[in-house]
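Have a look at the structure below before the remarks.
Complex shown without one protein chain; remaining protein chains in place.
We call the chains A and B, going by the order they appear; numbering starts again at 1 in every chain.
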Amino acid sequence: MIDVPSFAELNLEVALPGIFLALFTTVLLIVDLFIPKDRKITTAHLTIGALVVAFVLNLPAFNAGETAMNEMFIADAFAGFVNMIVITGAIITVLLSVDYMKRSGIEHGEFYSLLLFSVSGIMFMGSANDLIVVFIALELLSIPLYVMAALRHDDVKSEESGIKYFILGAFASAFFVYGAALIYGATGTTNLPEIFRAIAGADGIVATENSAMIYLVIGAAMVIVALGFKVAAVPFHMWTPDVYEGAPTPVTAFMSVGAKAGGFAGLLRVMIIGLPLLVVNFGDAVETMAIGETITVPSAWQTALWLIAAATMIFGNFIAISQTNVKRMLAYSSIAHAGYILMAVAAVGTVQITKVAENDYTMVAVYAESALNGALVYLLAYTFTNLGAFAVVMSLENNDGSGTMLDDFNGLSKRHPLTAAMMAFFMLSLIGVPTTAGFIGKFLIFDAAIQAGLIPLTIIGVLTSAVSAYYYVRIIVNMYLKDAAVTDEAVGLTPYVNYATIVAFAGTLIFGLFPMLALDLLASSGAQIATLLF
Amino acid sequence: MVPLWMFLTVAAALFVIGAYGVLARRNAVAVLMSVELMLNAVNINLVAFWRFSDPVASVSGQAFAAFIFVVAAAEAAVGLAIIISVYRSRYSVVVDDVDMLKW
Partner (left out) sequence: MNVLSEWAFIGVFFVLAPILPAVPILLGGVLSPKKPNAIKQATYECGVETVGDTWVQFKVQYYIYGLVFLIFDVEMVFLFPWAVAYGQLDFFAFAAGVLFIFLLSDALVYAWKKNALEWA
């Protein structure tokens, strides 16, 4: 009666990095209780150790492409790459947190457990092959972040950012599940490849013309709204600046890259594997096609993502110009960067229809692979660059949270030449100047968008990049050309923060000079997704 | 038997009421309750869809509902904890009073 899969069938070793990290975290929670209050550094060391182990365990995932737990979970190049991004990001975050937490009087061992829970949530999100897993991963990554945002409990700003993030986050996840339920209702399954097959149908087009279509369209829209909230896309970005400003800075740094990577991993999984062929209006062209002819149509959600991406890039960059607090400026710039990645997601929605025979069509999302690679490399570049920028901001931040205004960067090149040089490099990478990792990411995304025929969107992307140069270069100008009014000691410039800055700098430089390192890792991503679907 | 569209209508109505509550209520606890209402609307949807598909072949609709159940509780626990913490420092759970950072 009950068909319970055996241990071997579950194929758990495929999911080992995530499972290891999640189990380790539950143990760490208890171990931390027995570590005396003045030795919490041990917890940080244990955390870094666990992250390194998870990183090593993750390496085989690049070649595997296998599914686990009744096809609910998959370890392919995509998952391996997301894991790599988020584990590296988490290691840098821990390095940033150690001294910051101590000097602002909020050193709790639980912080590291919460961080690891969130990291394992993002790892499961990268490997999700089922809407249920996407949902659980979404919650596992968000719930610890709500607590982490409110961690500075003596500070009203931090609590306020926690409560705001929580209310809007819970609101967004309700949207996500409602959308997922509608997609389940339309297709009868929560498994992403099966959703794909249900939409594609036996002969390509027929299946999308029945009454389930309305569920699918509303469902897809709600999923986009919810994940758009997680990645802080306009118009679902309202929480971002407040939460980023109020939360403790290392948490903000992790949120801006980790939560974003998680949200995009989910969005890419759902859009590339589940819904790429969701085409509503085929137009008249399909009727008159000759056998063997090929036409290109947009999928139902492409226009929506197009608009969101354009609005996000324009809004994020233009508001960032008017910010005087660098932490808040980075928050708005992180909104803008979400726009560039959304551009890649929109590129997935260009569908090619070929008429093979009478009443027999094939539909392929041809640019899915280049868009996926662009989005992932961009995320990698952004993770290193943005964490590096936050590391520098943190070194200048005083114990009471002040010291992050633009003027506080004046004359930094004279006081701390090395830090200033690295900050300048991070700013150039955020603009997308060649030889930086940011350039490679932007190049791949623009390339994918042009291939997919999104020319106006690409133009908006290039123009807003130029606009962004204004506020990034302003920091460089302040550091190198202005003199400091006050000789403020950079209290945060501790060895750990220095290590973090150097790791981020190395990552930005190496992937900027040798982009093939990242692209080789992703070489099999498209083929693996194709095997999954057919 | 009650047809599917009736379940979907009830669920949609609950979801909209919940969404209205989140946007319009000023008390943080009431906002939390509204979120729970939205999640329960989803549960009605899922179980109805499961019942009207092939209930024996696949139980993923039911399993999904159970997961939403538990996740909603976890979310409520964390949310209440944050709300209590805010209350302790401000003696207010009214969202409008939480205005140090503007929306």
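Methods note: a contact is a pair of C-beta atoms (placed from the backbone, for glycine too) under 8 Å apart; a residue touches a chain by one contact, two chains touch by 3 or more.
Being a predicted model, the structure only gives us computed values, none of them experimental.
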| item | value |
| --- | --- |
| Residue ranges of chain B at the interface with the undisplayed chain | 2-3, 66, 69-70, 73-74, 76-77, 80-81, 84, 88 |
| Residue ranges of chain A at the interface with the undisplayed chain | 1-2, 4, 6-7, 10, 26-27, 29-30, 33 |
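Here, only the chains that are shown with their structure count from here on.
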| item | value |
| --- | --- |
| Centroid distance [mean C-alpha coordinates] between chain B and chain A, Å | 25 |
| Of chain A, residues touching chain B in the complex | 130-132, 135-136, 139, 143, 146-147, 150, 153, 156-157, 159-164, 166-167, 170-171, 173-174, 177-178, 180-182, 184-185, 188-191, 238, 241-242, 245-246 |
| Residues on chain B engaged by chain A in the complex (per definition of touch) | 15, 18-19, 22, 28, 31-32, 35, 38-39, 41-42, 45-46, 49, 53-54, 58, 60-61, 63-64, 67-68, 71, 74-75, 78-79, 81-83, 85-86, 89-90, 95, 98-103 |
